[in-house]
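Notes follow once the structure below has been shown.
Some chains omitted; the rest stay in position.
Chain naming follows the written order as A, B, C and D, and within any one chain the residues start at number 1.
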Amino acid sequence: MARVTFREERCKGCELCTLVCPKGLITMSEHINSMGFHPATITDMDKCNGCALCARMCPDLVIEVERDEKKVV
Amino acid sequence: MKKVFTRPESFNDIPMHYCPGCTHGIIHRLVAETIDELNMVDRAIGVAPVGCSVFIYNYIDCDMYQASHGRAPAVATGVKRVVPDGVVFTYQGDGDMAAIGTAEIVHAAARGENITVIFVNNAVYAMTGGQMAPTTLMGQKTTTTPHGRESDANGYPVKMAEMLSTLDGSSYISRVSVHDPKNINKAKKSIKKAFEVQMENKGFTMVEVLSICPTNWGLSPKESVKWLDENMIPYYPLGEYKVPAEV
Amino acid sequence: MRKKLSKVLMKGNEAIGEGAVRAGCRYFFGYPITPQSELPHYLAKRLPEENGVYLQSESETSAINMVYGAAGAGSRVMTSSSGPGISLMQEGISYIAGAELPCVIVNMMRGGPGLGNIAPAQSDYLQAVKGGGHGDYFVVCIAPASVQEIIDFMYDAFDIADKYFTPVMVLADGILGQMMEPVEFKENQEMELPEKPWAANGKRGRESKNIINSLYIVPEDLEEHNFKLKDKYSIIEEKEQRWEEYYTEDAELVLTAFGTSARVCKAVVDKARQEGLAVGLIRPIMVWPFPQKAFDKVIHSAKQFLTVEMNTGQMVEDVKLAVAGRRPVYFTGRPGGMLPIANDIFEEVKKLMSGGAE
Amino acid sequence: MFQGILIAGFGGQGVLSTGQLLAYAGMLEDKHVAWIPSYGPEMRGGTANCGVTISDIPISSPVVTEPTVLIAMNRPSLEKFEPKIVQDGIALINSSLVDTEVQRDDIKSVYINANELAEEIGNSKIANNIILGALVEMTGVVSGESVVESLKKVLPPKRHNLIDINREALEKGKKLAEEARVKTAM
């Protein structure tokens, strides 16, 4: 079990995270944030395996990832 | 649940001024992660360049200098000579380091100055509006090469990692990229190694990091990482160019 | 430290080195240039004896930026050059002034412009006192006139730098660097160097990090910083004017000169007094801040002023500003490495005093 | 007492160190002294000269523009500086390298073939000190002993073996000056 959280107001809508999620879980929201960007969001949290590739790719530290202890490799 | 990814401790929690998708942010984070892992935030002293990354002094939570354009290696030298047990690094763009700062970087390397240089190669002068840099690729269009870089007028791109490797004073030199997570991991390892070599007083260390500039390349961030992969890496091969004997 | 000598015959350039070491300077970054080379030669030997660092940089541009780093790290640090090299330092000096770092910069002046020559001159006065670099700033500027003064003033140079967080320039003509005179050293007290809690030398438990910086991206912030600097300069202008008066009490003609020109002018004053002429000399010891007070003091008796320089007329502007139209100000000078000759100046003086000027 | 002495020649002839020796001697006698060199861009072979001021009272201007004594070690030096010597001043000429004569008759001139004499004594490097010996004798600006004393300070210990031969050179110069009977009263 894993959880990704997006700090929406920091997202600049660059879409790099969408590029690297191996499961294609991340999409851009319809709405805009206070900076005028469409922020990234995760569609199906259940499918997330907590690989954190999205977070590592995000230049703006928008994404935090948590994962079940046992799954840690 | 356990956090598997979160902000490094030595990375201040403030928004960064970079353009959407700019990988300067990733490279900053890798430096901060290294500072955390080597437990050296109290000894680390950074020198910011003039360029898009000038405000790195606000983002990383160690003592910092803002140097004049291209002179970060000279500033770092002054600092290191006064604080020999400090872990001193510069963070410089390709205009800053490979153009105006050529003499300073060559001689910091020749002196074997015990500092670490993070050299961000994005193939343009970004902050000033996308002019040609020494690292701009042949044929690449910029605001000062409107028809693409041509060798007659502008010569050839400079390969800093290769050039600095010829100097006896340089100790660890590598080139990495941050255009995908795999390369980000490698970049991280290389940056860490460079700092470790410095901490063992083995001489001058530099990591050249290929980075994207969507704004001045006129591409989206997604297109930019692809462009880097397809155009920059062939001309700027990744890898370790110089490694000290026993590291 | 070396054993105390009662009197030593020393070159000015070496005296700068020894004076700096005694003032607690342990770091020197510089690039060779005539006529100041004996200074790096001296310090290359001397600083390691004190566990200090002599480092020859790849250029003057680099040297001044090394100074920026070393000053930011809290050390007493110095660099040195002459005309062309000082020009190359202007960006760096502006950064140091902007970041408010203390350091000492020596300009052993030679003939200019361009490559000019290596003979002694006072050709960089305006550059030194009007801000040769970009932006609103000033550099405190001391002008010694003898080897003994060099030794004495080096303490002041470093102290003022630390006190006001400012670069201090030692502005000397090449003669001062090359000449030898006997000097006496003060007893070597243990120096108490000021604490520098602002230095960026690693946090080491400090609550917050230190940043050395001259960038204020928001105009409102830079304006505030500029005004703060301006206030500082006003205080320095008020408190740090320094000059020597030589027979000025009743002088009708007041010579003004600094450095070696002032030495020559003293000989002129001696001669004039011997002949009964009421001639005196104001010798600015600080050329920035300029000794306005000295001029206000002599204006009651002074009927005219004659400025003597080893250039085509630079300090004379500051004399005019100080005199502010109250009296005529004349100029005579020898540029290009030539020396003003006492007899020539004396002729000029006689002409002026008999009302024959211009 | 005030002397402004100008010593001029080629670079490499040792005119600068001769001037320093003299200044040092003045300092040992607690006089006010100043030494100012001047040279061209050449490391060897160009022109070089230095001015030495020695005085009983503090020195206003250390710049020797009107020398009381000129030592001319080569021809260009004599040509350049002869006109600047003060009235009743002294010109000491190294006639080994100067084949012209002084034009002025309001100064005292002494010619010494110093190079040949030096080689006679056994070391070509002591030519300057022969002339220095004459200067000391003629002006009394410092004593001969002070000059020898200075040599001890100026030369590094391992070269103190040269002191004797230098003393000899100074003596030689002194004798020549006496012979020339142009001792100035001062």
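Here are a few things to note about the model shown:
Note that in this section contacts are C-beta pairs under 8 Å (C-beta built on N, C-alpha and C of every residue); 3 or more make two chains touch, one makes a residue touch a chain.
Everything numeric here is computed off the predicted structure, so don't read it as measured data.
Written as a formula over the displayed labels, the complete complex corresponds to A x2, B x2, C x2, D x2.
The definition used in the following text is that only the chains that are shown with their structure count from here on.
Per-chain CA centroids place subunit B at a distance of 39 Å from subunit C. The distance from the centre of subunit C to the centre of subunit D, with each centre set as the mean of the Cα atoms, comes to 34 Å.
Multi-chain contact residues of subunit B, defined as those touching 2 or more other chains: none present. For subunit D, the set of residues that touch two or more other chains is empty. Those residues of subunit C that touch subunit B in the complex are listed here as 27, 29, 53, 55, 57-59, 61-63, 65-75, 77, 91-92, 95, 99, 200-205, 209-215. For subunit C in complex with subunit D, the residues that touch the partner chain are 7, 9, 34, 117-119, 175, 178-182, 260, 263-264, 266-267, 269-270, 339, 341-343.
Those residues of subunit A that touch subunit B in the complex are listed here as 1-3, 10, 12-16, 19-20, 37, 50, 52-53, 55-61, 63-69, 72.
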